[in-house]
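Every protein chain except one is present and positioned as in the full complex.
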Amino acid sequence: MHPPSIQKLIDLFSKFPTVGPRTASRFVFYLLGKSKEEVDKLVVAILDLKKNVKLCKLCFNPFEPSFVKPSGGKGEGELCEICSNPARDKSLLCIIEKETDLLVIEKTKKYKGLYFILGGTVSRLKKADIEKLRTKELEERVKNHPEIKEIIIATNPTTEGEATTLYLERLLKPLNIKITRLGRGLPVGGELEYADEETLGSALEGRK
Amino acid sequence: MHPPSIQKLIDLFSKFPTVGPRTASRFVFYLLGKSKEEVDKLVVAILDLKKNVKLCKLCFNPFEPSFVKPSGGKGEGELCEICSNPARDKSLLCIIEKETDLLVIEKTKKYKGLYFILGGTVSRLKKADIEKLRTKELEERVKNHPEIKEIIIATNPTTEGEATTLYLERLLKPLNIKITRLGRGLPVGGELEYADEETLGSALEGRK
Amino acid sequence: MHPPSIQKLIDLFSKFPTVGPRTASRFVFYLLGKSKEEVDKLVVAILDLKKNVKLCKLCFNPFEPSFVKPSGGKGEGELCEICSNPARDKSLLCIIEKETDLLVIEKTKKYKGLYFILGGTVSRLKKADIEKLRTKELEERVKNHPEIKEIIIATNPTTEGEATTLYLERLLKPLNIKITRLGRGLPVGGELEYADEETLGSALEGRK
Partner (left out) sequence: MHPPSIQKLIDLFSKFPTVGPRTASRFVFYLLGKSKEEVDKLVVAILDLKKNVKLCKLCFNPFEPSFVKPSGGKGEGELCEICSNPARDKSLLCIIEKETDLLVIEKTKKYKGLYFILGGTVSRLKKADIEKLRTKELEERVKNHPEIKEIIIATNPTTEGEATTLYLERLLKPLNIKITRLGRGLPVGGELEYADEETLGSALEGRK
């Protein structure tokens, strides 16, 4: 129904997270209404993203080397701002699913340790699924950094997150490091009446 | 617009929790469609409720005296099944806003202490508002039961619940008993990405 | 879990339209918190409803005989305010599913004819289902009132409403009276982008 150049871009935008064909077509009509200059600006920004942004060698957080303060230390140019910050507590490692989870934890200002971005979660403990995660990189990270004293597995408390946590606990157990999980309980604004039994049970046990 | 007998009942149903005039009128049309016998059954059930159900003298939980197992103990006929159960841990007192909160906590099977139903929350610490709560009854309960070693304030973690907790902590502090609150954290099924900073901060601090 | 007098009333309230067990239990706790006088007021209002309100012999609209202006005409005391109003256009008959539909049509002030409340819709044209509707009463009404020149079938444009309309059209066809349906189209506030094809097709055909 759409001309091919429109359909092709709709198909590509439809693969973006949260985007379906209807939204994708709105994106295309939006771009059609923009001037050549504005569209070129977008294209340049996309190309710059791939050119300028690297993944941190330690935590896999995307960063822009030229904008990280020179640390003079080891790994300069290969480590993100957090990993190259001498003030961070290197004995704590927090494993998270994705980049945005790092951002929300940083916003709490309650965590001073380092991170490891796993790159997803698994719903089943199938080999093919697990290989999409950075589990080998995680093992290596922990083995090569004996200063790590506690690993916080901060996956989402969803079914997938729980399955992934179980897998990681099994993977990391032989390394004999303290492993913790985020506390369960009632969130701000929550109500007992609508809480599930497990959450409420954790809230009772975790009272203080 | 409605005949007076219909309008009057719509007005009364509209005062029920969660019911607006539209739903109230559906209730009335529902009753109009029922036989005399069925409506009488409802009327009898409402009258029986008021006749048969008492509030427990200790925790203010509604109960039906003739259906509580005879305990042979003190307060028989005046105490609900929980308060008259010798197996419950009398050193723990959990303060909750309302009856349904008691039910959800019981469902977790993680709590073996006793309860106190406060009868609501306050949004402002005005005298007029606070007097609607059972604060005097609470003080008396705690003073008369020196076996209480820990008071768990289990109001909802909402703005109103928090204000009420602050008030209760101030009220109970002079009695020198350990006071705790439900643990905060991510609920089952929650996602870090959408958690507020306070909840996530509590989840980090409460890790285990 | 609940005492029997509470559970019994929860069960009865759970049968009310839109009410589930959770809401029903909130209703019961609400009544438990009310004084004897207030609960008696509710009981009296329910009993009065059944005593004072009759269904109109013609349209089955509930009405309160003592509050309909005396018309001096035929059927006094048996007809609702609309059916006994000499100013209404008796050549128009609008068939609706339920009482509230009559109220919303009256509010438009665009309709001056009479009504017939069918008492529901059917999802399948099974005999058992159809017998729950007032189809016999409808046939009689139309046959006994040769002044009716147009029958507007105003069931909801839902699957059930459509099935019922098909049935009524077949039922009324032999009587040789003009039968119409409500116009289809975009509602106020609607958007073409989210309209289904049938609605949009009707809106195009019904343009003016």
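Letters A, B and C name the chains as they come in the text, with residue numbers starting at 1 for each one.
As a working rule, contacts are C-beta pairs under 8 Å (C-beta built on N, C-alpha and C of every residue); 3 or more make two chains touch, one makes a residue touch a chain.
Here the structure is a predicted model, which is why all the values come from computation and not from measurement.
The chain not shown here makes contact, within the complete complex, with A, C. The hidden chain makes contact, of the residues C:S35, C:T108 or C:N176, with C:T108. For the chain left out of this panel, the touching residue among C:M1, C:A87, C:A128 or C:L192 is C:L192. Residues 96-97, 100-101, 104-105, 107-111, 152, 154, 156-158, 180-193, 195-208 of chain C touch the missing chain (whole complex, contact as defined above). With the whole complex as reference, residues 1, 3-6, 8-9, 12, 16-18, 22-23, 25-33, 36, 39, 41-43, 45-53, 55, 62-64, 67, 98-100, 103, 106, 119 of chain A touch the missing chain.
One rule holds in what follows: only the chains that are shown with their structure count from here on.
Mean C-alpha positions place chain B and chain C at a centre distance of 38 Å.
For this pair, chain A with chain C, the centres built from the Cα atoms lie 55 Å apart.
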